[in-house]
Every structure is written in structure tokens, then in C-alpha cells.
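In this view, the complex is presented without one of its protein chains, the others remaining in place.
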Amino acid sequence: MKGRLISRRGGAFAIAALLALTIVAVAAAATTNHHATATKAAPATTTAKTFSTLRVTWDAPDYFDPGLAYTVAAWQVMWNVYAGLLGYKHANGAAGATLEPYLAKSLPKITNGGKTYNFVLRSGLSYSDGTPIKASDFAYTIERDFKIDSPGVGFFGAIKGVSGPKGYAVTKKGHISGIKTNDATGAITITLTHPEADFPNILATLFAAFVPPTTPLSDQSTKGIPSDGPYMIQSYSPNRSFTVVRNPKFDASKLPNIPAGNPDKVIGKIIVDPTAAMQTVLNGSSDYDFQPIPNDRLPQIQEKYSSQLKIYTPADMYYFFLNNRVAPFNNIKARQAVEYGINRNAMVQFFGGLARPTQNLLPPNYPQYKKISKYRYDLAKAKQLVQQSGTAGQAVTVYGVNTDPSKSVVEYLAGQLTKMGYKANVKLLAHGVYFTTIGNQATKAQTGWADWYQDYPNPIDWFDVLFNGNRITQTHNNNYGNTDYKDVNKLIESLKATPSTTPAQNGKWAKVDSDLVVKYAGAVPYINRSGTDFFSKKMNQSCYQFHVLYQWDFATSCQK
Amino acid sequence: MTTDTGTELGSDSFADLAAEAHGDIAGRSPWVLAWRRLRRNWVALAFLGLFAVICACCALAPVYAHHVAHTGPNDNHVGESLVVHGKTIPIISQGGIKFVNGKTVFTPGGIPIGPQLWRAGGRFVLGADGNGRDVAVRLLYGGINSLKVGIGSALICTFIAVILSLLAGYYGGAVDFVISRFFDLIWAFPVLLLAIALGTALSINGFHHFGITIPSGSLWIPTLVISYVLIPYVGRPLRGQLLSLREKEFIAASVSQGAGPLRVMFAELLPNVASTVLVFFTLIIANDILTEAGLSFLGAGVQPPNPSWGTLIADGQDRIATAPWLAITPGIAIVLTVLALNVFGDGLRDALDPRAKVRIEH
Partner (left out) sequence: MGVFVIRRLIGMVLVLFAVSFITYLIFIKIPGGDPAQRIAGKLATAQNIADIRLKLGLNHPFYVQYYDMMKQIFERKLVSYQSQLNVVGQIEEGLPATFSLAIGAGIIWLFFGIVVGTISAITAGRLSDRLITVLALIGISMPVFWLGIVGRYLLAENHPFGFLPDSGYVPITQSPVQWAYHLIMPWFVLAVLFIGFYGRVLRSTVLDTINEDYVRTARAKGISYRRLLVRHVLRNSLIPIVTLFGLDFAAVLGGGAILTETVFQLQGVGQYAAMSITTLDLPPIMAVTIYATFFIVVFNFLVDLLYAWLDPRIRPA
């Protein structure tokens, strides 16, 4: 009808239109929600490999807060959830150790003799709740780590303004002077007090993963922190379960080095008992078992389900420390006796066969590894060396953890020491107190169980932390054997400063390894341990990707 | 365990005894009568014999280790082999990881050799454990430790409980109040929790107080811990019995004759509860062996590498699928020993008090 605009029919039409508009507006508002719990998943890269749900059985993580987490169980989930300036390549094997720019536009420009790192943040990025990611968030993240007493603060000690009696680590007031950011340009400049070759690796740890500046200064594991990676943690019930879903704000085109991921959703059940965890895969309620298969069941699983079992070797090393400051192992002949007196090939059996013997401190997956083959198992020679050292008959207490495999291994060493001519006995402690006990000089622990899993793929994380004489402390000491050899210390310090991995440099690290084990017999490495990934029949093994640091990558997994 | 001539609803063993002895029980001391009754209970005596045999076998552990098994309880044989009927078998199966053509090939290993019985000439009769140690040797040496802790703690516990309840029973009043509260306090703790707590805390660095030093690996620690937590178990019923005895006339008579406290306690009160104490003692040994096994199983009792039946079960628990004999054999040893003590203790109680008035009560 022409004429009047608002007629009865027209009025109704107008109301309907208004209603429709309101609905559309509300819907639009709903999809840009502010909470970490998304109601809609972002459109994933629809390749043939994506699938809807991945069910996993997991170990209990310590935290799901990137500022606090320090266990593989946490990191293996979180490296697909939180991202920092740099990160690792999602690739199999040694290629996974390559550092790539994640949130940064490119690898840093390092100037000023290795003391200044210049980054530029990619633009147009946002967290899962829509907040834009800014350069100043980096400063907030690092400062937050100090304020919440993160176990990772030790990594950032080289940044200017952190250390010292008036440094940020003590005062926690103001800002860290060594971090300068510019939100307008996206520039981030980090100044160190001295060059550190592993600083890029440190920037790739989850402690340096960006969190929004509104993140509270306490553990947010159960409350959730908006994520900047391809996934986000939707819920976490400690010791029970967790759920990981896609981050709706993740833009795969803007972050080419981080895969968008195949599973739309990951449902995690936390089961600490390895036997029960294994059962969840056997009875079909889970697609993946994080826990190692108990040694007792390995033969059965290997026999019946070998196509679902993957053996992996992370970068780890199991060794006996020999306290260089306390008798009898302050005597080099006594130390050499131990190197000859253990049967490394036989010791593999304490781990159910899931290990390989080694005489190196560095694991074989490192480019700096050069195999040491000096010590053949020779009990007679060991006895002879003990006699020559003049320490025969002394009492030796071997420290260990009161659970297997530590219990069996430590009892074995005590038995061998007795055969060699000592009066050896064993002292087993609970895991929670073990490392603080042997890390305390007052304990005067002569020898005992130790192991190390890399924090990041760099030999500095091994030799500097565990065997540098300059880093021996009175308590919470990591150099349990108090190895303090001037030439080795000097070599380590010089290698720490130069961030390049030329063959010459690799050779120098190999020399550190060899000096410690062969020249000085400072410690007794014996195996590199392997682990098991156990999958259900649904999982397609051809997509299996194992990362050197973060182990099995759930993002790149696929189903049949 | 009396004859079958009992009535529908009961039996009267006094009558039976009198009938059998042709009235010859009059005038005999209760101990002689008890002994007679016990003598006729061949089941109880047989089990006492079993207990004695078990103790003897364990005492002969060094002989067995030296002459039959040719190895000690803590000697590992990792990496060695055994020749059985001409075949060489590794004592612990050898597995490992190899890289073949870029693929990871894994062979499971670490499975110890099973019971050989007499095939290997006395070595590894009951097989080997995860560290290549001879299970039969460890079983016997473990028995020594378990029995030492069990009997030792029973002795200490009974001794202290008797002294305390005698004091409480004789003096009554404030003394009784304090001792009763002491019993109550220990008893208020969840027994096993307290034992585990004390055992764990003390086994870390030993006991260094009040001038006494006990190193952390010593057997005294589990012994003292177990005796301590079970003092009220014996002490409370004993105290109850003594309190009622106190009212009887013979005590008043003795006191009026000028008997001092020590005389009344040891000459009058104690003999009247002696049969209760004796039965308790036997049954407490059984209880203590079980408690020690539980504590050691949780790591709060006998400390590795010293064997005890409890630690052996703990060692074997993780290998139950591939080496079941490790966990099963020490359990059987415990069952036989504790059963023997229980059956004998039952028989002892029947002999000492056929009306079965002696009861273990909480």
C-alpha cells in the first residue's frame, strides 16, 4: 500500500525487522565473548587430517599456569596453548631443536656483543578473549614470573636490572630496566649484563610465553589464562581432568610457524597409576597413554600391541654423582674404579630394557655428542684401582629415592661397591626430599642416584647447571658431585658467551664431556632412558611426531 | 577343643576333664592342670612345632646361604648367567633398544629367572629377584628380621604394658588417670598411620635424643615403633582386669599384713593375670609380625636392602605379572608363621582358661 509509512501491517513488519536486528546484534555480541570458555570453535584448517575429539590419559601436571609449570606433563600440553617471542619447530627429531619466531616477526637481531636482543612483535594478534597482544605484555609476563616466585626466575638472571641487591628479583617494584617495549611499533629490546648463548632458548620456554597484563599475580591454573596459541585450556580439575579446545582467536595465517592443530578438542583424564592408565587404552576409553607402561606389562604389550606402541628417547641421562669433596671419591682412582665397576649393559635391565647404555654426560641426540667408549665393565680392574687409591674398606653410603627404578639401581651400586672393596650401604629417601637432601653440602652425600632431563636443547643446560664448579652452592646445589675443575670451568664459561653452533664449538662441548668423564672421572653416567607412548587402535601412527623437548605433539596427531 | 560329648548348646570341659582324670584334678595347681590340657591338644602342639621349625630354618639361613645357594642375601648377580641342564640362562633376561634401518627395535628385558627348585644344584631354588638376588636366601634372612622385630616388639610391648597396668591397677587414683590417658592418647591415633608416621620419620635419620643413638637402618626402629603403638592393645584390657582384681579380699588381706606395693604387685596381682599375659604375648607376636609386614611394605619398617618378609612383598608387587613368585612366597611364609602362632595361642588360651574368659578386647 502506498501512502502511510506506518500502517498496521507495516508496523508489524517494522517490529519484526527490529526484532531480527536485535537477534543478529546479540548473536554478533555472543560470538565475540570475553571469557576463556568459547562457545564456538574457530574454523580450523580443514585438511583431511582434522578430527573432532582426542581422548588422552595424562599424568598430573604441577600447574597449568605458564609462569609456574615445570613438568613435562604440563609443558607437553601447554606448548600448543601459550606462545612467546620464540619457539621450537614442530618437527620430528633433531630438526625440532630449531628456534623459530612465534609471536616475534623474525629471529632477534643480536647486537652489542651478544648483550642486546631486538625483536619486533607481529601486529594484529590477540588472545583468546579478544584482548590484543601488545609488546608491553612481554615485560608484564617476566615481571609476573618474579612476583609469583616462578621456578623459572633463575633463567632470567642475566637481564639487566634483575640481579643484585636492588634488582627486580629482590624488590619486585617498578619495572625491569633491561626490558624496553614500545606498543606502538611493537619493538621489544632486551639488554643483558653479559652475553648468554642459551638466551634464545630461554625466551622459548613457557616462562616467557605472553600472558595478558590483567592476569592476576597468583596461580591461575584452575581459573585459566587467555591463550595466544592454537589451543586454549577450557577447564582443569586438578588430579581429575582437563579439557583443551581450539582458540577461536588463533590466526594461522599470522603465525605460520605454529600448526593450527588436527584435533578440535582434547579431553584429558588424569590418572597417576601407570597400570590404571594403561588400562584406559586397553579398554578403549582413551586414545593415548602418557604414563610409561610398567616394566611388568611391557612383554605382554610388546607382544600383543606392538603396532600401537611407540618407543621414544627424550634427551635424558641417568648417572651416579661422586662427591669430589668427601672421601673416598675425592681420590681420582676411587672414582675411576666406579666407572669400571658397573656393568652398564646389564643396568639397562633395571629399566625393563627401555634404555641404552652410555658413558657420555650429553645424550646422543645432541649435535655436540661424541661417543665415549673408555670404560669396559671390569670388576678386577675396579678392585685394583680401589686398592691403589688407598681407600679400600671405607664406608660408603649410596643415596637414592625409595621407589623403583632408583631403589634397584642404588642397591646394585652398593653391591658393586662392596665387591670392589668398600663397606657400602644404602639410604633411600622420599622423592620430595631427595634432591634437597643431596643438594645440601651438609649432608656430605658420597654418591647416589641422579638424573637429568633437558629444560631446553642446549648443552649449557647440561654442563653449566650440573658440572660447572663456579655454580656450586651451599644448599639447593645442582652440582651434586661438586665437580670443580679449573680448565673445564673456563671452557664452559667461554662457551656460554658465544651463541653459535659451529663444528668447532660443538667439538669444544664434546671436549667438556670427555674431560669430565674420562680425564677426571667426575661423574658416572650409565644410561639414556626411553619411554613409551601407547595409542589406541584409532590413532594413525603415520602422523606421529616426537619433539625433542615437548615429546609427542598432540596437535599434529591424526586418526584413521 | 574338647570332646564331642557336649550337649546341644554347650560343653563343660571341667566336667569332661574330671571324668577323664577319674576325679584326679583335686589339689593340683592350675598350671599343672593347664599343662595337662595343653598336652592333649595335639593340634596346638603341632602348630607350635611348626613355628619352631620356621624359626629354626631362619636361624640356619647363613648355613643355607653358604652351603646350598652359595650366595648372600644382598649379593646381586646382574649380568651373570646360570647353567641349567646344559643350557646357559641369563639370571635377568637381557633386553634393550636397537636402531635397525632407522627403526627402533625394542626387546623387553629385566625379567628374573624363575624357581629352579633343584635343577641348578641348590642355586636359585625359589628363583631370583629384580636385582639378581637369590629369593630363597632372602626369604630366610628376611625371616630372621621379621621374627626379630615381631618377637622383640612383642616382648617390649608386653613388658611395658604389664608394668604400666600393674601401676595403674595397684595405685588407682591419679596414677591410673595419667596412665589411662596415656593409653587413650596412643589409642586415639589411627594405629597404622601412627606407626607409618613414626617409622618414616625415624628411618630418615635415626633417633638421637635423650642420649640414645639409633642409626636409621637399625632394626630397633621398627621394633620400638611397633611395640609403642600396640601398648594400649595389651595395656587396656590388662588394666581392666587388674582394677577388678584390686577389689578382691586377698589383696586387702595382703596389704593389711604389711605387704608393700612391690610385693602386692608382683606376688599377688601379677600371678593372677599371668595366664592372660601369656596368651596375649603369643597372639601379640602374631599381630606384630603382620604389622611389621605392613609397615615394611609401605617403606616405613625395615629399610632396604635389609630383607624382611614385608619388603620382599613390596619388591615383588611391581613384578607380579612377570615374576609372581617374588610376592607369593614371602606371603606364604607370613601366613604359616602367623597361623602357627594363632593356633597355638588359641590352644594355650583353652588350656589356661577353659571357660574362655580371657578375651582380647578393645
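Chains here go by letter, A and B, matching the order in which they are written, and residues are numbered from 1 within each.
Rule of thumb we're sticking to: contacts are C-beta pairs under 8 Å (C-beta built on N, C-alpha and C of every residue); 3 or more make two chains touch, one makes a residue touch a chain.
Bear in mind the structure is a predicted one, so any value in this text is a computation, not a measurement.
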| item | value |
| --- | --- |
| Residue of A:V56, A:L429 or A:C558 in touch with the missing chain, whole complex considered | A:L429 |
| Residue of B:A161, B:V273, B:I334 or B:L352 touching the missing chain in the full complex | B:I334 |
| Sole contact to the chain not displayed, among B:V32, B:A201 or B:L262 | B:A201 |
| Hidden partner chain, residues of chain B it touches | 1-4, 6, 8-12, 184-185, 188-193, 196-198, 200-201, 204-205, 286, 290, 293-294, 297-300, 310, 313, 316-317, 320-321, 324, 327-328, 330-331, 334-335, 338-339, 342-343, 346, 355-357, 359-362 |
| Sites on chain A contacted by the missing partner chain, in the whole complex | 60, 62-63, 70, 149-155, 157, 169-170, 219, 238-240, 273, 275-276, 279, 297, 300, 402, 429-437, 439-440, 443, 455, 465, 473, 475-476, 478 |
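Operating definition for what follows: only the chains that are shown with their structure count from here on.
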| item | value |
| --- | --- |
| Separation of chain A from chain B, taking each centre as the mean of its C-alpha atoms, in whole Å | 48 |
| Complex interface listing, chain A residues touching chain B | 294-300, 302, 311, 313, 343, 345-356, 377, 402, 404, 407-408, 411-412, 414-416, 418, 425-430, 433, 530 |
| Residue ranges of chain B touching chain A (in the complex, touch as defined) | 74-76, 78-79, 92-97, 104, 106-111, 130-131, 200, 204, 216-217, 299, 303-305, 318-322 |
